[in-house]
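Have a look at the structure below, then the notes.
Taken from a larger complex, these chains appear in their original positions, while the remainder are omitted.
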Amino acid sequence: MMRTTRLEAFSDGVIAILITIMVLELRMPEGGDLAALRTVWPTFWAYVLSFVYLGIYWNNHHHLFHVVEHVSGGILWANLHLLFWQSLVPFVTGWMGQNHFAAAPTALYGLVMLMSAIAYTILQSAIIARQGRNSLLAGAVGRDRKGKLSLVCYVLAIGLAFVDQWLSDALYVFVAVI
Amino acid sequence: MMRTTRLEAFSDGVIAILITIMVLELRMPEGGDLAALRTVWPTFWAYVLSFVYLGIYWNNHHHLFHVVEHVSGGILWANLHLLFWQSLVPFVTGWMGQNHFAAAPTALYGLVMLMSAIAYTILQSAIIARQGRNSLLAGAVGRDRKGKLSLVCYVLAIGLAFVDQWLSDALYVFVAVI
């Protein structure tokens, strides 16, 4: 069994790196004037959105592990599973930005978000399963309406991406805000 | 509430990564002789400047949190806000270097610096607000003339970039020195 601090430090490291390398997808424009900067604009906004998302996950991650002292193998792999989906965020962020929030990249972005949310739910369940139904965390999580609403929003956004991608992008912002 | 050590470790990680990936913007020159190296020269100096800036922020960041024990949600997001603007430093550094300190990139560099400085001020206020006006930090910060002078310098530098960018660059060096 591993101490929680270790798992947290590792997860912090991965999220810190993800948040930082995302900015590498902001490819430098060719020219040196303000007009050249406009080509970076969509990627910039995709970056802002993903930065906020990863910030939220980092924040939630800590609340989740706040009451945990030791982690089992199951929790460890549930956590790696979550990090796996989050590690794809820079890729989908860059792809979405570079294609000006086109349908397919927007849908893929939603898919990665959906898988992250599911991975988070699995991790949460694994921790609660270990601590018992009556634990502090189980109470705090409760029926977790926000979590379930997020899942629904992501599924909606993936479908909507092929109809009107702006509606889909608006949904991502909406989830981040709640 | 999060322990400060965690927030510090995360911020340290982000700044360490930023300082290191900046060097990736030093694109390897085509040829293998010293003449080829000359094309990297402006980016090198932009790199030195940004390295010093991030070093200063890292240093100040620690002094800021030295007396803080727990962080609230507000402080946490004020800190992420600061990291967001700093994460743009490698991008603007590379763009400024690649365009030989041209007007627009120099102005953008100043904008990112200005936003970082503002984000730092917000973070400082959030911490003082939490600790009370009579706290140690509130006293240490005092009227913070250096901070205010920096803000003025950045605004000046952004404007000057379109008149004479060297004057503007000189201002950045000046702020780093004080």
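Letters A and B mark the chains in the order given here, with residues in each chain numbered from 1 onward.
Everything below uses one rule, namely that contacts are C-beta pairs under 8 Å (C-beta built on N, C-alpha and C of every residue); 3 or more make two chains touch, one makes a residue touch a chain.
It should be emphasised that the depicted structure is a prediction, and the values quoted were computed from it without experimental measurement.
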Size of the entire homomeric complex in copies, 2 being in place: 4
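The rule is simple: only the chains that are shown with their structure count from here on.
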Inter-chain centre distance, subunit A versus subunit B - centres from mean C-alpha coordinates, in Å: 26
Interfacial residue positions of subunit A with respect to subunit B in the complex: 8-9, 12-13, 15-17, 19-24, 26, 28-29, 31-34, 36-37, 48, 51, 55, 58-59, 62
Of subunit B, residues touching subunit A in the complex: 2, 6, 9-10, 13-14, 17-18, 21, 24-25, 73, 76-77, 80, 83-84, 87-88, 90-91, 94-95, 98-100, 102-105, 108
